[in-house]
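What you see is the complex with one protein chain gone and the rest in place.
Our next item is chain A:
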Amino acid sequence: MIKVSNLKKSYKNNPVLKDISFHVDEGEVVAIIGPSGSGKSTLLRCLNFLEKPNEGHIEIGGVSVDTTKAAKKEIHQLRLQTSMVFQHYNLFKNLTALKNVAHPLRVTKKLDKKKAEEIGRRLLEQVGLSNKADHYPISLSGGQQQRVGIARALAVNPNAILFDEPTSSLDPEWVGEVLRVISGIADKDKTMIIVTHEMNFAREVADRVIFMDDGLIVEQGTPEEVFDYPANDRTKKFLRDYQRQITGKTDNKNEKFAIV
């Protein structure tokens, strides 16, 4: 479904992605974890060319792009394969919740208003926001805005959905409702890549966990493999630091990171 090979990206002379190769199978949910500045978000944003990679190959849903010589049309084709949920929601502020979901359908799939809004209402219902359809983003809470963002990403029915730290800018009280909605989608066999700082959530929802550090994929495996039996020292250190931050203590005895 998604195949990335030898992806490289640097800003000026500062390499952010050093040589990234990985694949995601159809219906698979992959969580990318790692310290801040490790390149997780940049990797995600390279997949839809919000950042232009310097080198490497990206293949998503049958569209294959050599990033060194990608034409405008190829980039557009690649973007049609995925949709994205953003850390800061990025809702269209001049449109109601319903139109946020329906408008892209009218523009990109040329659906008429009635059909687009029918799909919009169905998806708002799925994320539990039927009663907010006519509200503008400014009168929605962070959690509600992010759920509209998820509905918008679902609406274009892409091959895969990319989540870029979907709960990182939410007040703690709204995190749960957003994670529940994402879990609900994961159960429906959607292919997803989720960059997240929520380790519990990653463990629960992901089929596979990728740990990134310093522009490289350091380790990957099932959640049990990565969280309970990390092989790499950098993974161990990251998880230990994370646990210390969450609980204030580490479980030194068996070095397991069963986060509660």
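What we mean here is this: a residue touches a chain if its C-beta (ideal position, glycine included) is under 8 Å from a C-beta of that chain, and two chains touch if they have at least 3 such contacts; residues count from 1.
The working rule: contacts and distances are computed from a predicted model.
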Protein name as given in UniProt for the chain not displayed, "NADH-quinone oxidoreductase subunit J", "Amino-acid permease protein YxeN", "Dihydroorotase" or "Exodeoxyribonuclease 7 large subunit": "Amino-acid permease protein YxeN"
With the full complex in mind, choose from A:103, A:208 or A:234 the residue touching the hidden chain. A:103
Among A:48, A:67 or A:196, which residue is in touch with the absent chain? A:48
Per the touch definition above, residue among A:64, A:94 or A:183 touching the missing chain: A:94
Hidden partner chain, touching residue among A:83, A:144, A:167 or A:235: A:83
Chain A, residues in touch with the chain not shown (by the definition above): 48, 50, 76, 79-80, 82-84, 86, 88, 90-96, 103-104, 107-108, 135-136, 138-139, 149, 152-153, 155-156, 162
